[in-house]
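Note sheet for the following structure.
The complex appears here minus one protein chain, its other protein chains still in place.
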Amino acid sequence: MLFSRLRRVRAAFAALAVPLLMPVAFAQPAQAQSDNSGVLRVALVQEIDHLNPFTASFASSTMVGRFAWEFLTLPSAEDATPTGGIAESWEPSPDGLTWTFKIRPGMKWSDDQPITADDAAFTFNRIMDDEKAAEANGSYVENFESVTAPDESTLVIKIKERQASMTALDVPIVPEHIWSDIEDMADPRTDSVEVVGVGSGPFLITEYRPNELVRLKANPGYWRGKSKVEELQFLKFDNSEAAVNALQNGEVDFVNRLTQAQFDTLKNADDIETNQANGRRYRELLMNPGAQNIERQPIGDGHPALRDVRVRKAIAKAIDPQVLVDRVLGGYGELPGGLVPPIYDNFHYTPADDVKYTFDPDAAKRELDAAGYREGPGGIRVGPDGRKLEFRLTARSSEDYGQRATDYIAGWLKDVGIGVKKNLVSDNEVDETTSSGHYDLALSGWGTNPDPDYILAKQTCASLPASSGSSSSNAFFCDEEYDRLYAQQAAETDEAKRGEFAREAQARYYDQVPSLVLDYDNALEAYRSDRFTNFQRQPVEDGQIMEQTGYWGFYNAEPVAGGGDSGGGLSAGAWVGIGAGALVIVAGAATVLLRRRASTEDRE
Amino acid sequence: MTTSTTSTTGTNTVADLDERRSGTSTPRFLLGKIGGALASLVLVVVLGFLLFRMIPGDPVATMTRDRPTSPQQLADLRERLGIDKPLWQQFVDYFGGLLRGDLGESYSFSRPVATMIGERLWPTILLVGTATVLAVILGLWLGVRAAWRRNSTFDRVQTGIALTLWSVPQFWLGLILLIATQGLFPSRGMRSPDAPEHFFGQALDIAWHLTLPCLTLLAVIYAQYMLVMRSSLLEEMGAEYLTTARAKGLRDDLVRRRHAVPNALLPTVTLVFLQFGMVVSGTVTVEAVFSWPGLGQLTYQALRGPDLPLLQGVFIVLAGSVILMNLLAEVLYRVLDPRVRAT
Partner (left out) sequence: MTSPVWQRRRAAAATLWQEFSRNKGGLIGLGFLVVVVVLAALAPVITDESGLDVITATGTPLQPPSWEYLLGTDVDGRSVLLLTFWGARVSLLVGFAATVLSVFIGTLVGITAAHFGGWLSAVLLRFTDFFLVLPSLVLAIALSSVLPKGIATIILAVGVTSWPATARLVRAQTLTIESRPYIERAKALGGGHAHIVGKHVLPAVLPLVLANTTLVVGSSIIAESTLSFLGLGDPTAVSWGSMLQTALGSGSVTAGAWWYLLPPGLAIVVIVLSFTLVGRALETVLNPRLKGDR
């Protein structure tokens, strides 16, 4: 019974060649037929968790949502100042506690239903009432007293305390007639096209294959006018190397979050444009200033020496941000100042020369000596309390920056007599140790928004954790002076004055160094310039195209005339290659078969 | 591991199976084996649960990173995930859920783990299945030829190539292939976004995407089949009945096909099932390199958080499938081996 198997094996092997040959025969016409000149294909290296805007929390998911649903107001492309979306105009009451938004008349959902103030009221109320709906954007409504729609074109939001960030509500407004039927926000149905497909933004979601792609088509009824980009595809990649490879091969048109080495390569590539943008993220070195909870009880196990501001300042002087930017970031970062990156001009703080920490190991050594931390055995300093100046340095092992920057920082600190133990752990563990105060030094970083309120609020005493681990504080900073400046900033509605207070608050933070900002990463992006052009940056001069707080980047892009056919399929060379490969296999198989028969005959 | 630690000649695997050729009756044998597999499965669940609870870190802090969150939201999240309960309660809940096919909810995707695994199952089966079938075909064919012409140039070269490929880290081979074939094959995923509508076109599209990951997996696993086939065939050829067959005047070729090969096939075929665990391990890195939307990629994603329920779910499913495959191997061996059937 078994003896005939070998023959079958051989037949099967020959059959192997067939699928390799077939693409040549059939796929080519299929590829040539599809005209994809208006299709913008974007590589996503991050995951999508949900399309449902109430539960979509990943940066990539909120980005997709920004294309599908219009906001009440949103930051403009030019300079990130508020501009109208669904709301045409807005007005705070004199006490600043009641905000009235006028809804733009004549706007329609993609299923032709009118967009009214009721839709906006429904969206906010749902987030306020339904715990599950608050998952993604709950923090925006925390200070809300009530949201009502007295008539179709008026939306009234009452807030509990004055808040300057009312025109920066990053919450997609959804159609009430679709979403009021949804009982359970966690229902998988809420990620399906029948629900998320009805939108008001420049693009409408038309297909979702989890882990593979999200397809959006231009919204013909969009109020600003239909986008010249006919279709927007977000394609999932697991690693950025593969994404870059795909860009070079013309399989995708846009890639972001590039590493420096990738960016350098793409800079010189044909038909590819790169965009080095000022980013919205800052990186910092946390220095545990004595973690405490809201009752001012100490928590965690930070090294006591770091409570001494002189030690923190000495560390700040022993570190050279320039080298970190040049070496670890390949030059693609801005040198640091305050917490708010330079992209937000009005709120960005740049220290004056006399207060700035400049790299000066000798000064750091002198200051440590003066503070009573004398050099002990093995070159490691010992504090007045007899405890060695030896710190753990916690960072993410998943990140190239974390792995490499720790090497540099450990080296510099060792030079001034501070011992460092590298502690590279998972993202979860970094977050747990830093939020519960179980760290000495740690690499961290945050993305910021056009409105600085959130990032500044994280540094106030009020943000200290109620219990260990539930922290919304960033660096366990708690300082009366800072809190005073923060409060002034938060209550000020005049943009210029508010900016001044915000900068003063950051100056105080900079002086006390509970954390040292190391740089603001550039956002590195690249796209096929032979296929698309006119991507809109935010802000216009040096901003990023993808992952904006808005939809400008892709909405304003235009296909290049005649550049359509390069993508999607294979180059001629590739087809030749496949053909040749298949031929070799077939020829090989044939030879084997023939030789076999010959030898069998010989023996007979 | 990418390479299993069993001997490359496969003799001990064969020896293992020899041992199991006991004289018990078939139903008793089956019951015993199934019972053993079930016990292993329960152990896997317990081990998986305890192991992943020990991972330090606060999933809630990671989940809410980089977006504005209030302490109330954090507390709600903890409650929803059930991580505010004592450990034994969590285990009871988990085990109960498992019996109903519920593997919990992923931290980072807030979707049911069972659904996510379900989505990823078929791509992995396709990849692993294709690679295994091709590896078996290639391995058997080369193994037979190498054994028959022992110590010939063909034998030496083929054995050398197989051993070299066997020593290559799979993810590295994948990267090299990706770079070396720059542009010839798609670098990601399983389907192109503009795949043709009709079934045939889609199948071609998938086959085209399958080429590189499949080749990478194939290159590393076929060696095992080839070497085992070769050594068991050599063993068979030394057996007395072949000499008898030859003495009866049968042609070499016929002797080989009718007698030696079928007998030597047995250990190799069962090896397919025994080596399944290793192939599964291989898919983790291969899928990560080629963004193949399967279970391996899911493991890789789950590792980043780490996303505990997801990691735990994948662990149970992968270990469970290997246990099942081993059970099949044992049953198959008993059914196929003429020496056992005779008793």
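Each chain carries a letter (A and B) given by its place in the written order, and its residues are counted from 1.
Note that in this section a contact is a pair of C-beta atoms (placed from the backbone, for glycine too) under 8 Å apart; a residue touches a chain by one contact, two chains touch by 3 or more.
What you are looking at is a predicted structure, and each value in this text was computed from that prediction instead of being measured.
Among B:Met54, B:Leu99 or B:Ala247, the one in contact with the hidden chain is B:Met54.
The hidden chain makes contact, of the residues B:Leu43, B:Ile125, B:Val157 or B:Leu254, with B:Leu43. Note that of B:Asp76, B:Asp93 or B:Glu235, the residue touching the chain absent from this view is B:Glu235. Looking at A:Gln113, A:Ser192, A:Thr259 or A:Gln322, the residue that reaches the missing chain in the full complex is A:Thr259.
Although one chain is not drawn, the whole complex shows that of A:Asp407, A:Glu481 or A:Glu558 it is A:Asp407 that touches it. With the whole complex as reference, residues 239-241, 244-245, 258-266, 323, 327, 330, 397-400, 403-404, 406-408, 411-412, 422, 424-426 of chain A touch the missing chain.
Touching residues on chain B toward the chain that is not drawn are 1-9, 11-12, 15-16, 19, 36, 39-40, 43-44, 48, 51-52, 54-55, 150-151, 160, 163-164, 166-172, 175-176, 179, 231, 234-235, 238, 277-278, 280-281, 284-285, 288, 299-300, 303-304, 306, 311, 314-315, 318-319, 322-323, 326.
In the analysis below, only the chains that are shown with their structure count from here on.
By the touch criterion stated above, chain A contacts chain B in their complex at residues 1-3, 5-6, 9-10, 12-13, 16, 19-20, 22-23, 26-27, 30-31, 34, 36, 39, 41, 47, 49-50, 55, 57-59, 131, 134-136, 138-140, 142, 186, 188, 210-213, 215, 233, 235-239, 241-243, 245-246, 248-249, 251, 398, 425-429, 431-432, 435-436, 446-447, 454, 465-466, 469-470, 472, 568, 570-571, 573-574, 577-578, 600, 603-604. Contact residues of chain B toward chain A in the complex are 55-59, 61-71, 73-77, 108-112, 115-116, 119-120, 134, 137-138, 140-141, 144, 175, 178-179, 181-184, 186-194, 196, 200-201, 204-205, 207-208, 211, 251-253, 257-258, 261-262, 265, 287-291, 293, 297, 300-301, 304-306.
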